[in-house]
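All protein chains of the complex are present and in place, except for one that has been dropped.
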Amino acid sequence: MAWLRSKLLGIVAVLVLVYLFVPIAVVAVLSFNDPEGKFNISWNEFSLSAWGNLCGVAGVCQSFILSIEIALIATLIATVFGTMIALALVRYRFRGRGAANSLIFLPMATPEVVLGASLLALYLNLRLPLGFWTILIAHIMFTISFIVVAVKARLQGMDPRLEEAAQDLYASPWQTFRFVTFPLVLPGILGAALLGFALSFDDFIISNFASGTTVTFPIFIWGAAQRGIPVQVYALATLVFALALVGTVVGQIVSSRRRRKLAASS
Amino acid sequence: MTIAAAVGPARRRARIAYLLLLPGVAWLAIFFIIPLISLFFTSLQVSTGSSGKYKAGFNWRNYVEALSEYWEFFLRALIYAGIATVLALVIAYPLAYFIALKAGRWRALMLVLVVAPFFASFLLRTYAWKTILADDAVITQTLNALHLLPDGRILNTSIAVIAGLTYNFLPFMILPLYAALDKIDPRLIEAGSDLYASPFTTFRKVTWPLSMPGVVAGTLLTFIPAAGDYINAELLGSTKDKMIGNAIQTNFIEFRDYPMASALSFILMASILIIVTVYIRRAGTEELV
Partner (left out) sequence: MSEPRRATPVEDLNLVKLSKIYGGLAAVDDLTLTIPGGSFFALLGPSGCGKTTTLRMVAGLENPTSGQMFVGAQEITDLKAYKRPVNTVFQSYALFPHLDIFENVAFGLRRRGVKDVTGPVERMLELVELTSMARRKPGQLSGGQQQRVAVARALINEPDVLLLDEPLGALDLKLRRQMQIELKRIQVEVGTTFVHVTHDQEEAMTMADTIAVMNQGRIEQLGAPTQIYENPATAFVANFLGQCNLVPGQITGGDGDNAVLSANGFNFSVPRSRIHAAGSSAILGVRPEKITMYWADEPLPAGHNRLEGTVTDVSFTGVSTQYLVKVPWGQELVVFEQNLSLEELSRRGEHVQIGWAPGHTFALDGAEDITAGMGSHVVGA
């Protein structure tokens, strides 16, 4: 009983983590399913056919590749812009700083339907043709705020004396950034970019407004939901998740190993 | 020379700051602020009679119509999102507390696991709940045996929609809670248990107030997207469970009734703004994110 009580919090924590992963496990399991009928909802029979033929359904791989392209470009641009904003907000004092902070916060406080609807209203008023570019513009817009918040946190955790020390040691403002600020903030930027990529790749609500007839991976899934989502979609989603999880967990273990080794050698 | 020397670099520094802000802020101004303004004018447009065609005007009746036609959708959105937010807080708190204060060397790994669901398709995860909550699945069977389900099923009821909302926005609750709990000096909690003896009193008097910024940020980051969501209602609920997000989406994309959809969007924004302001006042903190 005492044992249970002392471990209770840990047990609850693990159960919550399990809860987070149950639907993902369902997706992974169903990717090996050979569904009965069109809808891949309940387990029928083990099959590798989807994994063996990932692009076997018309349009699925095109939409998948399009989503990756958009996510890569959007993340790259949003990360550059977002990092610049974070630098300005943390390292400089200037008029309008409060307003800039609010402008960054507002998109995160606006429901996605409203973001999507307002963008579409603008696109329609300007008579912009909907497609790749309008999706890309939207993704950069909603990703920037998340990047700013993540990089800002990292910058605020950095000792301002390190930059002063660099200046004192003959580094020009650019060299200070290049040799001190940037390397120290880089892990934060990479983390932010990873999150940005995930948000962009997985976005449906805003993309659905901005896309016209262009089909991204989430839009493909939404469209297919009515007539049954192909098993290939489950396999591709499982693949992305597995790659991301293995990548981050391995990265985590490597960096903590290195830290422990450093600690042991001192 | 000396006054100029003091002011000159400050001016130049401000100019660098503005240059750094320029691209990102311009992007947000053009593709976030202007669209909102554009949406506002759209919400006042006047119908021309033919579908999808409207002309500029100041037709405030759009708002009256939107409210009278869709007030139930609003109410449902706010109630569902409210319940989901409270549930998410209850579920997220123990995990965030454990990661911040007890996880030790497992902390980094557990944080990765909290963020990991972002990399699994949102739509597929929501769709997976169809399997988990299906009429013949273990959960539904068990709850039915205990006579706990009024409708005899979960899927296509408001319970399924709220469950989906709770699940989908959980990481947005866990991360700010973790950030706030991580800042607490564990010695304060020790001192608390020294003073109050009972763990519950310690939690109520020390841990909970100190984690308040995380609670506020987490509930907002959960409530706002949940109130505007339409995926969960669409995939997991029945036609009687539709939320305001469904109404906006349908009006905009299917009915092409742009003024109506825009008016609904603005009412949603306004109600969220009011709720958030009152909430932050009452929570007694101005600290956001």
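Assorted remarks:
Letters A and B mark the chains in the order given here, with residues in each chain numbered from 1 onward.
FYI, a residue touches a chain if its C-beta (ideal position, glycine included) is under 8 Å from a C-beta of that chain, and two chains touch if they have at least 3 such contacts.
All of these numbers come straight from a predicted model, not from anything done at the bench.
Only one residue from A:G96, A:P129 or A:P183 touches the chain missing from this view: A:P183. Checked against the full complex, the candidates A:L54, A:A171 or A:L239 give a single residue touching the omitted chain, namely A:A171. The chain omitted from view is touched by exactly one of A:L8, A:A99 or A:L162, namely A:L162. Listed for chain A, the residues touching the missing chain in the whole complex are 159, 161-162, 164-172, 175-176, 179-180, 183-184, 262-263, 265-266.
Methods note: only the chains that are shown with their structure count from here on.
Rounded to whole angstrom units, the spacing between the C-alpha centres of chain A and chain B is 17. In the complex of the two chains, the chain B residues touching chain A come out as 13-14, 16-18, 20-21, 23-25, 27-29, 31-36, 38-39, 42, 91-92, 94-95, 97-99, 102-103, 105, 108-110, 112-132, 134, 136, 167, 170-171, 220-221, 224-225, 227-231, 235, 245, 248-249, 252-253, 258, 261-262, 265, 268-269, 272, 276, 288-289. Interface of chain A with chain B (complex): residues 9-10, 12-13, 16-17, 19-24, 26-27, 30, 41-42, 80-82, 84-85, 87-89, 91-95, 100, 103-115, 117-122, 124-125, 137-138, 140-141, 144-145, 148-149, 173, 195, 198-199, 202, 204-205, 208-209, 217-218, 221-222, 225, 229, 233-234, 237-238, 240-241, 244-245, 248-249, 252-253, 256.
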